[in-house]
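Below is one structure. I have some questions about it.
Here we show just some of the chains, and they stay where they sit in the whole.
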Amino acid sequence: MVARRSFVRERTGVDLQHVASGSIDPASTRGNVENFIGVAQVPIGLAGPLLIDGEHASGEFYVPLATTEGALVASYNRGMRALHLCGGARTTVVDDHMQRSPVFECADARGARDLRAWVDAHRVQIAQAAQSTTRVGRLEQVTAFVIGSLLYLRMDYATGDAAGQNMVSRATLAACEWIQAQHPDHPAYLLSGNIDTDKKHSQVNMLLTRGKRVVAEAWLTGQALRQVMGVEPRELFHARQVSQAGAFMVGSANNGAHAANGLTALFIATGQDVANVVESHAAVVYNQVLPDGRYYWSITLPSLIVATHGGGTALATQAECLAMLGCIGPGSARKLAEIAAATVLAGEISLASAVLAGDWVTGHERLGRNR
Amino acid sequence: MVARRSFVRERTGVDLQHVASGSIDPASTRGNVENFIGVAQVPIGLAGPLLIDGEHASGEFYVPLATTEGALVASYNRGMRALHLCGGARTTVVDDHMQRSPVFECADARGARDLRAWVDAHRVQIAQAAQSTTRVGRLEQVTAFVIGSLLYLRMDYATGDAAGQNMVSRATLAACEWIQAQHPDHPAYLLSGNIDTDKKHSQVNMLLTRGKRVVAEAWLTGQALRQVMGVEPRELFHARQVSQAGAFMVGSANNGAHAANGLTALFIATGQDVANVVESHAAVVYNQVLPDGRYYWSITLPSLIVATHGGGTALATQAECLAMLGCIGPGSARKLAEIAAATVLAGEISLASAVLAGDWVTGHERLGRNR
């Protein structure tokens, strides 16, 4: 590292004083980075208590958010306060699998269709081949899509507490090799046909989930919304119709407000593969005003990718942040997923209200004649 | 910070030893974070030299990539080597504006259409109102969309070296207030109608750009591809057809490989608002095999959001990384945008080749009978 620091000084004239003064042991970064020159120090703010009524996360949590965007922590904090007044966020993991999507090249579409049937008929053996490469991973489902002479497979794996991208790559390579060797046509394949869609938002992940599909829900009282947010439920609901129509027209990945903000901050703090925020930020917000006046607010994250094992989770500062959340050890990935979703919900409530109340503070009527 | 560290210890039982041992001055984080408790230390690897033939970035660059994903730096590095052999990446900024998209609520669609005409007729005054709030921002364009009785405006601003989200919010608030005050109907509005689409990928940003639209191009020789990547151009092009069809079918935000990886690592290192990677990772890859055998590879990032002023750019480690890239001072945001795009291109070349060569190492024919 010293040599590289000199090299950087020589080539760029910059002395990496702060970059080089992290407290973490360079040796500890092996497997996380190559050509190590030091660390980026990203400020962490504390938000909470976040009250969660989850199946994996339950109780109050203090959430470390690593960000450089002023007001972000305060905004999430405010949302957490409103949630707390209303019994917290109920969180549920409804799906959980990571995938790799190889593509086989066949002679024609019939070949692709027939290979699909052959794969179906050999699911046990294919799973064995795949699972021979991993202690944790389990092949749970294979969905197939035919385009022309191509057969794309979407192979879903359970991956335990790891995000699992590398695990599923290895497993899928073994599966593909098995298919290629055993099938009489020995079909050529590519390990990824770009439908997984690794490190990319996509509609298929919105539908079929990459990582975890997690829902956070709250039943907000008018009193809490008025007191903490300065808004009325019916006004929020009115504005909701407007923002939904806009999100639909423009083809947005998320019909809510800003899931990416909270997720990114939590991801940096806890050693996630931060690039996965592009898949993870997709969301469907679904709200109703209930007959008793409460505001039902749900956000569904269809492709939330989080891990408590592997990647950057063992690095010094990141491990401390995971420990703060009690997300250490087996089974903690789903706990982290629930914390993430609850955090996102807090941010939604806060920002959606701010847009509205910001309008209100202008002293003008915010409700058009159309009302 | 000491008090908060105690508080965390008390509530969670975790001593934030490493989180608290960053080298940066807590006071320096004011404006970047609230409830500061320390820093996340993210390992930085060095990639380069990256040879760029840009209009703002020109020559060799050493790129700091903050990541915890093993092999990422090595992979980008390999792509940079191939680029270097072929004259580097040519980079071009073709658009540059940040927006805020308020929505006005009218009595009916005619009211919305008429308000649109009124806004058109008062562009100078609206720009004056908007620009009264900012020294740097300039209102460059207003695009309007009608849904029912709603008029959504997409107000594009030049924002200098800042990303500009806050700048355009202030300016747009002033513009909306002016419209509301001056228009005879005093129409109600929301500051965001969710079509900006802040912190969300969207098709509208793919088309109309949020931040910078930047193209990186290379003309790769067969020799470089063979030598550095172990692939043949015609094989790459064959695989390209497959991955394009897949990306199209699944509604991917990016028909390339993994722009998000390089961007996220660069964003963390250089103090960007990392959540913007969700907008920034969208891309259109367009390739051709040229008659002379070279492989033309372009990637267009339609919504790249980068800054060299504001946000986290002045923090100690982040500023050092920006300095390494020579991205300090007026005009440097476009330079950073070009570096980012060239970095992404390096990563595309490397990963697309690896998928292919990985197949190849299996010793099986990777080209199907269909060929």
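To keep things simple, chains are lettered A and B as they appear, and every chain counts its residues starting from 1.
We adopt the following convention: a contact is a pair of C-beta atoms (placed from the backbone, for glycine too) under 8 Å apart; a residue touches a chain by one contact, two chains touch by 3 or more.
From a predicted model like this one, the values you see are computed outputs, not experimental measurements.
Visitor: Since every chain shares one sequence and 2 appear in place, tell me the total number of copies in the complex.
Guide: Here the complete homo-oligomer in the file comprises 4 chains.
In this section, only the chains that are shown with their structure count from here on.
Visitor: Round to the nearest whole Å and give the separation of the Cα centres of chain A and chain B.
Guide: Their C-alpha centroids are separated by 18 Å.
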